[in-house]
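Here the complex is missing one protein chain, while the rest keep their positions.
Right after this comes chain A.
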């Protein structure tokens, strides 16, 4: 997240204090999201007498949020463009069942079954994208149909039974951790620690490079002190997140996939023309079209990417549970949509970030996890999640109005 002040054109540079407040105002949404997450964590820590905050639990929480987080990365694009995708729950279940069946019943090797499943995801995306973009059927209807069709497909593939893919390699996607690299007996995972350190270094290099670039172009940058403050606090946050996993079993492969997805789709949405087109279409479809943007092609591509992400999530999901069932992924679309919205994606399109959606996914997973730890019944879990979603949108709507 680069949040350096841009060059001021007409206004003279404000006092540092004023600028700082400005900066806070601009970024207040991202802070409220993180603060909300920390609030949820503190509440559960108190309520579970500390069990919640253990590295073991938080590691598991990350793992639990992985499938929702993966799909949320592309759902943000779908929603920013002004669409919705109701089919992702069924699609995750369906692709997961297909990969399990290929491995178990057809005895395909994992290394063949996984790419074929990704291909299936692509086909799902092509299919739904075609109806939305080129026929013009509202995404709500297309994906509602897709949800039913794929739920049917899922029941057909599993035949109502539970399929457990018996492959050690396949299990790694959802359950495996990065191995120890050098130190075999240490109380932490050295490989993961290395990756964490690398992440911090890369972050700092890119932040400094971006700052240098702006200076080179003569744009205003934040004062060295503030820049340092930002970089140090970001580094601490990265270190904390990684240390949770480093001091448990290491980074799960599933989380590596999530991280890769976040990096890729943050880049796509912020730094690529395709991403800009998505925001333009969501912000004002007519203006985008008249500016020469190929609206149909862009919409089509969004759904293709969504299909791919769904297949990845399906693989991770089935692997983590080591089972494909007829009910797999039921209601997941709502978790994903809620994650995006809690993360600041506008329900009207045009606004939203991948980073925010990931925070949203963590909030949703934390609610599930925390309430399970407290042995609260599923009744409460639904009620609380619904209430949180409602409040999140209400807060969002009222802050938007003030702007």
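Simple rule for what comes next: a residue touches a chain if its C-beta (ideal position, glycine included) is under 8 Å from a C-beta of that chain, and two chains touch if they have at least 3 such contacts; residues count from 1.
We adopt the following convention: contacts and distances are computed from a predicted model.
Student: Can you pick, from "3-isopropylmalate dehydratase small subunit", "Molybdopterin-dependent oxidoreductase", "Iron-sulfur cluster assembly scaffold protein IscU" or "Xylose ABC transporter ATP-binding protein", the UniProt protein name of the chain not displayed?
Tutor: Matching the unshown chain against "3-isopropylmalate dehydratase small subunit", "Molybdopterin-dependent oxidoreductase", "Iron-sulfur cluster assembly scaffold protein IscU" or "Xylose ABC transporter ATP-binding protein" yields "Xylose ABC transporter ATP-binding protein".
Student: Of the residues A:202, A:287 or A:390, I need the one that contacts the missing chain.
Tutor: Only one of A:202, A:287 or A:390 touches the chain omitted from view, namely A:287.
Student: Among A:171, A:226 or A:276, which one is in touch with the chain left out?
Tutor: Only one of A:171, A:226 or A:276 touches the chain omitted from view, namely A:276.
Student: Decide which residue listed in A:109, A:152, A:213 or A:327 touches the omitted chain of the complex.
Tutor: If we include the chain that is not displayed, A:213 is the one touching it.
Student: List every residue of chain A that touches the chain not included in the displayed model.
Tutor: Residues 2, 5-11, 210, 213-214, 216-217, 219, 271-274, 276-277, 279-280, 283-284, 286-294, 350-351 of chain A touch the chain absent from view.
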